[in-house]
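With one protein chain held back, the other chains of the complex are shown just where they sit.
First chain written, first letter: the chains are A, B and C, and each begins at residue 1.
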Amino acid sequence: MAGSTLGTIFKITTWGESHGKGIGVVVDGCPAGLSLEEKDIQCFLDRRKPGQSKFTTMRNEGDQVEILSGVFEGKTTGTPISMIVWNTDQRSKDYGNIMEVYRPGHADYTFDEKYGFRDYRGGGRSSGRETIGRVAAGAIAACFLRSLGITVTAYTRSVGPYEVKEDRFDLKERDQNRLYMPDKETSLLAEQYLEEMMGRKDSVGGVVECIIDGVPAGIGDPVFDKYDASLAKAVMSIGAVKGFEIGDGFLASHALGSENNDGFCMGPDGRAKKVTNHAGGILGGISDGSRVIFRAAFKPTPSIAQPQKTVTRQGEETEIEIKGRHDPIIVPRAVVVVEAMAALTTVDLLLANLSARMDGIISFYNQEAE
Amino acid sequence: MAGSTLGTIFKITTWGESHGKGIGVVVDGCPAGLSLEEKDIQCFLDRRKPGQSKFTTMRNEGDQVEILSGVFEGKTTGTPISMIVWNTDQRSKDYGNIMEVYRPGHADYTFDEKYGFRDYRGGGRSSGRETIGRVAAGAIAACFLRSLGITVTAYTRSVGPYEVKEDRFDLKERDQNRLYMPDKETSLLAEQYLEEMMGRKDSVGGVVECIIDGVPAGIGDPVFDKYDASLAKAVMSIGAVKGFEIGDGFLASHALGSENNDGFCMGPDGRAKKVTNHAGGILGGISDGSRVIFRAAFKPTPSIAQPQKTVTRQGEETEIEIKGRHDPIIVPRAVVVVEAMAALTTVDLLLANLSARMDGIISFYNQEAE
Amino acid sequence: MAGSTLGTIFKITTWGESHGKGIGVVVDGCPAGLSLEEKDIQCFLDRRKPGQSKFTTMRNEGDQVEILSGVFEGKTTGTPISMIVWNTDQRSKDYGNIMEVYRPGHADYTFDEKYGFRDYRGGGRSSGRETIGRVAAGAIAACFLRSLGITVTAYTRSVGPYEVKEDRFDLKERDQNRLYMPDKETSLLAEQYLEEMMGRKDSVGGVVECIIDGVPAGIGDPVFDKYDASLAKAVMSIGAVKGFEIGDGFLASHALGSENNDGFCMGPDGRAKKVTNHAGGILGGISDGSRVIFRAAFKPTPSIAQPQKTVTRQGEETEIEIKGRHDPIIVPRAVVVVEAMAALTTVDLLLANLSARMDGIISFYNQEAE
Partner (left out) sequence: MAGSTLGTIFKITTWGESHGKGIGVVVDGCPAGLSLEEKDIQCFLDRRKPGQSKFTTMRNEGDQVEILSGVFEGKTTGTPISMIVWNTDQRSKDYGNIMEVYRPGHADYTFDEKYGFRDYRGGGRSSGRETIGRVAAGAIAACFLRSLGITVTAYTRSVGPYEVKEDRFDLKERDQNRLYMPDKETSLLAEQYLEEMMGRKDSVGGVVECIIDGVPAGIGDPVFDKYDASLAKAVMSIGAVKGFEIGDGFLASHALGSENNDGFCMGPDGRAKKVTNHAGGILGGISDGSRVIFRAAFKPTPSIAQPQKTVTRQGEETEIEIKGRHDPIIVPRAVVVVEAMAALTTVDLLLANLSARMDGIISFYNQEAE
């Protein structure tokens, strides 16, 4: 089946392997007339680029995006936007030892089982480099959202046991923080912990939290295409994500109805407004006008230099130590990927919502006719 | 947009409101030749039927399913299977007071914002009754899976703070337990807790856990249509679910790589086998041949008889006490809905996987040609 | 695969066999707020109802539609609209002889080859009764279009060799004409011809033409989802259609560029306007604001009472004479089916077009926010 396409109206199709010629994405269904330049996309890609600190892989890719179609004189034309990032620093020989051996925690074994063979030069399609396409497309989605006054902001919520404290939360800190953590004090403790684990040839997991502000009420569909369900799929499709929760999430399973329900009052703009936001901005799958907030749990990087038990393709038990260049933690570079997935999902549902009501449609076509 | 369809190959479309004529589903893409009778579906529906214990709503629906098409002489014909359950006990007048007032925790407000008005006689499309269509379709999916030796089993993992203990886990207990809990001792404590909260006109949340056994390695796609991402969307699309996790889930974010990675050994059948299963049976979005295990967090039932702050459609602040017939906890009746969603997702990906490899395709068409 | 769903945004799923319990359709994605009653649908179904003249099958079905969901207080709610027509006069025994023998021109053989067996009581899913679901859904699409000032009108263009003459064309004639032909004189000749062929136990083909007036410029997509390509699929999916053409169609293959190109002038409304309409209202797959016009070629009814060579399921050569109740010509009853398919396609593309331009989207969401 064709599993490299996401979205129904704003539809992206990604392609490319870690050790092929490049990585790319085609964005189909982007409305015409959106201002767009390569730098709008590059600034997103730079946030996931490797080689930026001691906590990210030393692989040295420029990761420069090139727009190949769909943009003319600085505006989208309504036709597919094709983007490419060339692979320039593959060093396949580093990966030679994984040709015949299944790395624990990776998709080597499952790829072989599914397809009968695989591109053994690296993670192939399951490599973190696959997210380049997502981020490039997500950057366009973010531009779209900005033009409607909607912002998507993700950050590192926790690194191993070190979690951001509410009273020290400072979003401005995020962009100068090596761990993308909006709490300097916690991030310093987290860095110490990371260095200690790196010393032990081990890796660490964490949690990314994401906020979407400015979403009008009414976005999402009431049954299968709920806003939160769609976010869950998009975010869980990032490799290494093992859990997703919206609003109070798993904590809501411990709460009482009287605690968890968000009462309504009248807001200053004369619209109904929730007094609290345990729901995370979505009721019955549809945005309620308050802040959307969700979290994603990332497992530790599976590539570690410790010896691990495994087997070969030929069925012999063996051990493997993974020597390549790998991030000791996925979370900081994944922050922008989570933003991208949230932006893509939101745009698709905003467009779907254009056809929710006859009055809006009639007014659209009467305006057009003038 | 059309948000009432789930699946790509095994595709279901549900319809119906809580206070309309009935609830139904069309299953399109079910292969021909599957043995199927109404009782195969009824036994699933009976598990979600209301009025079965003091912990479920007193609404008294027979919920008898009728198959209208797609089955001939006890076998599916390959054409769409349409099923209907008539609504017989609506009592709309009970709901009269919600016509103009938004119930906290419900989709009343968001429906009004999205569509401009709503069927105010009850939850409408966001009612728990919508899940009848899911469960009827899921029963067919479960029949399909059984014919391949695959079983899907969900149960109540926790009720409020009361969680099943591993050492008392007994699956046989589940089906005679009023809370669908595979641990009698914990369930008795949970029942006490529930009764206490009901006395306080309050409601309780909980967690459902689901196990899928027998899935061959290779199911799921490596990018957006990962098996776990697809499960996440399907399960998060159940009203009241606020979180989803696979394998170790959120705990993995606290683990180290050396702890979380599942090493491989050789199994007795001469195939690679994971030594542990922190991953929950899925690597890189593709099943690895071990048990698939995931959890869903349910919020407390939003309908409570306590007074809650809210507003009217006209913008006046007010209070509401919800007097209708409502479950004090959603979890026990949701167990079979989670099973249904897991079965539907698994069937769709099993069918998608038929086209993964040329060798399988050539052998299929050569066989056919004989 | 799931082949019983049509449309991307305005999505219909049909179900039901000729000799099952009933025939139905679920319309998902219909915007909220469209006025709709059962009689709006019934008047469409009455146009395809059997038993209305000597040229239509004597099968006597009431074909009364029932709306089961998605409509509340006379308006669509934005949720799926489920409709059913019960089968009441199946007389399966008439079809007993086709259980083991393949009828020429029918799908009996291909169903057996595809699914391994079939519902042998009649045409099953390939029966003309399957179009009931299309027509019921198409009636809703037609209501939608009327609210935008768009009308869809089909009629019989030819019966065997008898074709409507341009200078006698009179659309008012159509609805009182037994052959749905907008030319009384030609229709009388066609009736004579039909009676003669019925006397010879033979059947006749013909052509349906369809006009869509009022479509604004800009509908349809420039590559695969061209308006004309989408119409072609929808119309060719009606059983018995063997050809489709838009505008001058096959004649254009004989024309010169200088003859076939439609020049532009300025219209009275200050918009560009084509001087001629060889293109049939669509340029590059996108509507150009002029009348859309297309034709569909129908083969003769395959069921004839003459002896025909065929084989049995067991592989013996034999002859068959088909004695059931069958129309000697499909065309008159197919006229409304063609209208339905055209209306469905047009609505889906009108909705898709809502997301073509940023300016329209921004204005939609700003209006909403007020």
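Criterion: a residue touches a chain if its C-beta (ideal position, glycine included) is under 8 Å from a C-beta of that chain, and two chains touch if they have at least 3 such contacts.
Since the structure is predicted, the reported quantities are computational estimates derived from the model, not experimental observations.
Engineer: What are the shown chains that the left-out chain touches?
Structural biologist: A, B, C
Engineer: Write down which of C:Asp28, C:Glu130, C:Glu173 or C:Glu191 is the residue touching the left-out chain.
Structural biologist: C:Glu130
Engineer: Which one, C:Cys210, C:Leu283 or C:Val335, makes contact with the chain that was left out?
Structural biologist: C:Leu283
Engineer: Who touches the missing chain here, C:Lys114, C:Lys184 or C:Lys323?
Structural biologist: Looking across C:Lys114, C:Lys184 or C:Lys323, the contact with the absent chain belongs to C:Lys114.
Engineer: Extract the touching residues of chain C with respect to the undisplayed chain.
Structural biologist: Here the touching residues of chain C are 1, 3-6, 8-9, 14, 102, 104-107, 109-111, 113-116, 125-126, 130, 158, 160-161, 197, 202-207, 217-219, 221-226, 228-230, 232-234, 236-237, 239, 242-250, 252-266, 270-272, 275, 279-280, 282-289, 297-304, 306, 308-311, 315-317, 349, 352-353, 355-357, 359.
Engineer: Given the full complex, what residues of chain B touch the hidden partner chain?
Structural biologist: Considering the whole complex, chain B reaches the absent chain at 8-10, 29, 31-34, 76, 78-79, 144, 147-148, 216, 218, 222, 350-352, 354-365, 367-369.
Engineer: Provide the residue numbers of chain A that touch the chain removed from this figure.
Structural biologist: These residues touch the chain not displayed: 1-5, 7-11, 13-17, 20-24, 26, 28-29, 32-33, 66, 68-70, 72, 75, 77-82, 84, 114-119, 124-125.
Heads up, the rule we're going with is that only the chains that are shown with their structure count from here on.
Engineer: Just the number, please: Cα centre separation of chain A and chain B in whole Å.
Structural biologist: 26
Engineer: Averaging only over C-alpha atoms, locate the centres of chain B and chain C and give their separation in whole Å.
Structural biologist: Whole-Å distance between the two chain centres: 38.
Engineer: Can you compute the centre-to-centre distance for chain A and chain C, using the mean CA position of each chain? Integer Å is fine.
Structural biologist: 44
Engineer: Touching at least two other chains at once: which residues of chain C meet that condition?
Structural biologist: Where chain C meets two or more other chains at a single residue, that happens at 8-10, 29, 32-33, 78-79.
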